[in-house]
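Supplied in structure tokens, the structure appears directly below.
Part of the complex only, each chain left as placed.
Think of it as A, B and C in the order they're written, each chain with its own count starting at 1.
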Amino acid sequence: MKSPKIQMSVVGPVLALVVLLVLGASLNPSFLAWDNVTNVLARSAFIGIIAVGMTFVITAGGLDLSVGSMAAFIAGLMILVMNSALPSLGVGIPIVLLGMAVALAAGLVAGCLNGILISRLGIEAFIVTLGSMGIYRSLVTWLADGGTLSLDFGLRTFYQPVYYGGLFGVSWPIIVFALVVIVGEIAMRSTAFGRHCAAIGSNDQVAKYSSVKVARVRLTTYVVLGLLVGVATILYVPRLGSASPATGLLWELEAIAAVIIGGTMLRGGFGRVWGTVIGVLILSLIGNILNLTDLVSPYLNGAIQGAIIVLAVILQRDTRQGQ
Amino acid sequence: MSEPVLALDGVSRSFGPIEVLHGVSLALRPGRVHALIGENGAGKSTAMKILAGYQPPTSGTVRLDGAPTAFASIGEAEARGISMIHQEFNLAEQLTVEQNIFLGRELKRGLLLDKPAMRARTRELLDLLDCHVATDRKVSGLSNSDKQMTEIAKALLRETRVLIMDEPTAVLTSAETAVLMRQVRALRERGAAILFTSHKLDEVKGIADDLTIMRDGAVVWSGDASEKDEHAMASAMVGREMRDLYPAKGPAPGEVVLEVSGLNVPGHAEDISFTLRRGEILGVAGLIGSGRTETFEGLCGLRAATGEVRVKGRPVTIRHPWEALDLGLCYLTEDRKTRGLLLRKGMRENLTLQALDRFTHGLIDTTAEEAALDKAVREFDIRGSRAVRVGNLSGGNQQKLLFAKTMLSEPEIVVIDEPTRGVDIGTKQQMYGFIRGLATEGRAIVVISSEMQEVIGLADRVLVMRRGRVAGELAGAAASEDAIVRLAMGVLPAEETVA
Amino acid sequence: QDGETKVIGVSIPAATHGWAGGMNYFAQATVERLEKVYPNLDFVLTTASDPAKQVNDIEDMVAARHVNALVVLPFESEPLTGPVQNAKASGAWITVVDRGLSVEGIEDLYVAGDNPGFGRESGEYVASALPEGGKIVVLRGIPTTIDNERVEGFQKAIEGKNIEILGMEHGNWNRDDSFAVMQDFLSKYPQIDAVWASDDDMAVGVLAAIEAAGRKDIRFVLGGAGMKEMVKRVMDKDTMIPADVTYPPAMIATAIELTAVGLVSSAPVSGKFIIGSVLITPENAEGYYFPDSPF
């Protein structure tokens, strides 16, 4: 009676993914072609990297609505800094490293700010990050003067291999995504940090009484998420070479949805990184498959996407109730 | 006598405007078991929390090894060798047994967790406690006694000089209690100081070296445990002479009001059949895990169940708790903290939750609610400020409130699961009297209890369960402790007692 | 070669506001029509709600649909430049519509709207309609380059014409937002001579706010883009809507059609088609009124 239930929560998301893969392959033969597969994986990397961080935040009972606009803001900042360092540094590796450092530092600071307000001042995560979402979105609009911030063209050409290049035919975003996932999975399963996140999400009083540094762990989840937003941005900027008020729009909802589709519990206490990866892939594949067929009116794509998200979670329903 | 390791020296503690501890002094000495007893709400848990660094005193001093100490955090108290087992479970429900035991002090190899070592150590600790639960089970699925054993294992893991245990045996069977006491003795041998509280005075008598009795936030007696017998302890606690814990049995019961036959609760109980009469108290005994709780939860629509049920002769189907309530059938849960009370709400909201329609005429009549609360407080002697959230009431007072809440819906048939868990002896007497009173009024009552004495003292008839089945039924004088144990363990006496 | 089916990819922003809705409508209608006319042409139409999604769409068209031609109305110029360049490298014919790319010479065909021109036409009209000068308020669109170009064009055109811009706020090409903004402008400024709503959707919100406030000081509202209801009011000599400035969403249809023709025949269709912004007045309104169009 017990085991089939436990199975469903594991099998559920995997099953949804397999169904999508079969569907895609049967609808269009190019679906499984190397090019398409790498495209989908590479573009999943941004949301994916962020969603891994979000998994920790949610497992620890938190939430972050600001990641999309944070990414836009960091991208904008990075471009501004790189463009203005161009005259002195010239096109080359140093300026790219500078840009990367700026992105990571900005992610760190942004994550810290969210985290401190939430973990030290004890303000509802929803409100803090809704607030910072508005703030970053506004700031990037202001930095870009309502338009687009673009990386200098020469710089961009030099920087582009970070998105399009790679090792052994596997592009960097995929490699970085894979690394983040592996480290994340290990951190969740096999480090004290992962356990403490789950304990805090399950019952923060208990965690506190067990001498877990609740506020620090919570803060760390937001800082890690901020850093990962920085990493995602480092990979994102060479792809589009620009930042605008439309950058990263709704990424937060997509990342949270991926986390939950993957089987992490929204109210905290249990999280799994590999599930999040499956969630991210499911979401990207839906878009990809819709592009590969002419089945429906483009107006209805959103409806299909919505329905599949719900279905993917229904697939793992049994467990939910059992838990 | 040895010097105290840990002591309270004139400690007071207030919550808001209300002072609940008044100048309490208490000393724990190495190699001795110190028992702290007192009525519900007397301040035992509060005193213990102050000792263990969970709460600071409002005034007075905590001394560790004679020196005044203010623990900056629980971690600091723990680092100095003080552990505490809480009255209320202090476990993260979604984590496994092993994860809970090592929470906050995980073993590591480099950056990563040393899972095999933790698993092995967990197994070792649980084996020491004769607890056979798997180390990778989620705590949310454990029985109360396994949860308690996990708590105890968690405390034992820490190398303790001082072990503070707040009612560790409330949810344990006598066999499990014996195992725990064995560990306590072993710790005492090793020179640890142990502070312990329980409302089961026979346990206190059995293990305590030193004894402190509290009443209304102050120490009323302190000294060598050998100076007081159980009776004297009870009287000192309650402040009056205690006798006749159980009320006299009632008159012969009336007609059958509940008939259950072939009740199945998948995974927990099978083929349960019994009848219940008006004015009768039916005791249900059995070992923990024998499926008593699940059987009656199944009966009352709280979990999936099949079988034939007749209420006052009419066949009924009960799939939801409110359907049961509409039939006058009500279940009082054994688990006050997660199923019984809304810990973040006040007494009034909790009291009337189940019987809200009685207070609603279009809108809720709060004046009537307040009146009902006045009555409940009086009737069940619920102590504690009305302004506090129920979660801040003392454990025993929570239990009394839960009892009052269930009774407020005036069920004709009521199933009471472990009614007196954590309740002091004085109040127990009141509750027993009340339960008997209900029966005399003509209601039908089922009392599930793991305290054998309670079942025997209170019930007219006893149903014994074993491994999800009815093992037998005993009436009147046949319901002896020995007979119940035999049925519960599956050791049949010479002449069969078959229902 | 002749019997072979060719694929045209069309990638446009999603229908998030009136003008874009009209553009979506024309794109779909054109695709449906051309699929019948040219049996050996296959169309892939995608709509994107943000630039990143549009890049995905274009990647998919190249990698999995092997498009022979791509018609793209970039969500934003900068981010789409690289991906469109990649599509070009795969050998596809490129048609760019409305918002240009940030690198010259990628596209084979450019069907362009003229945003600075749109702003200039609007500014010149306002200046001429308020010959003694006057006080106006301006509603802006979603913060984008397009919006910036228009506003700059407008400001240049009214330079030295004694027209004072009392306030500018973003109505985001949205009726509800511009309703709220206009209500607040009305509370703030007791005297407003005219409103440059800069978009017909926003003009709808502005008009509702003025009407509800019962203010008589505002002489006219100038929208933009050529929504049929607004053109009708110009035609009917509504004094509140004396004119409009075109920015036809149907330019996407032109682009798709030209691309299709180029692909099936050897007609020379490459180059640049500028669809200039024209001032609609009661005199010429008839020519811009298409009652069957959704926009």
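Here is the rule we go by: a residue touches a chain if its C-beta (ideal position, glycine included) is under 8 Å from a C-beta of that chain, and two chains touch if they have at least 3 such contacts.
Values in this document were obtained by computation on a predicted structure and should not be read as measured data.
Counting every chain in the structure file, the complete assembly comes out as A x2, B x1, C x1.
Going forward, only the chains that are shown with their structure count from here on.
If touching chains are joined by edges, the resulting network of the protein chains shown is an open path. On a Cα centroid basis, the chain most remote from chain A in this structure is B. Distance from each chain's C-alpha mean to the overall C-alpha mean is smallest for A. By number of C-beta pairs in contact, the leading pair of chains is A-C. Mean C-alpha position of chain B lies 72 Å from that of chain C. Between chain A and chain C the centroid-to-centroid distance comes to 33 Å (mean Cα coordinates, whole Å). Here the CA centre of chain A is 46 Å from the CA centre of chain B. Across the complex, chain A meets chain C through its residues 28, 30-31, 33, 35-36, 39, 43, 46, 141, 144-148, 150, 153, 156, 160, 236, 239-242, 244-250, 287-288, 291-292, 294, 297-299, 301. The part of chain A that touches chain B in the complex is made up of residues 1, 186, 190-192, 195-196, 198-199, 201-203, 205-212, 265, 269-270, 323. On chain B, the positions that touch chain A within their shared complex are 54, 73-75, 78, 86, 90-95, 99, 103-106, 108, 111-113, 115, 140, 154, 266-267.
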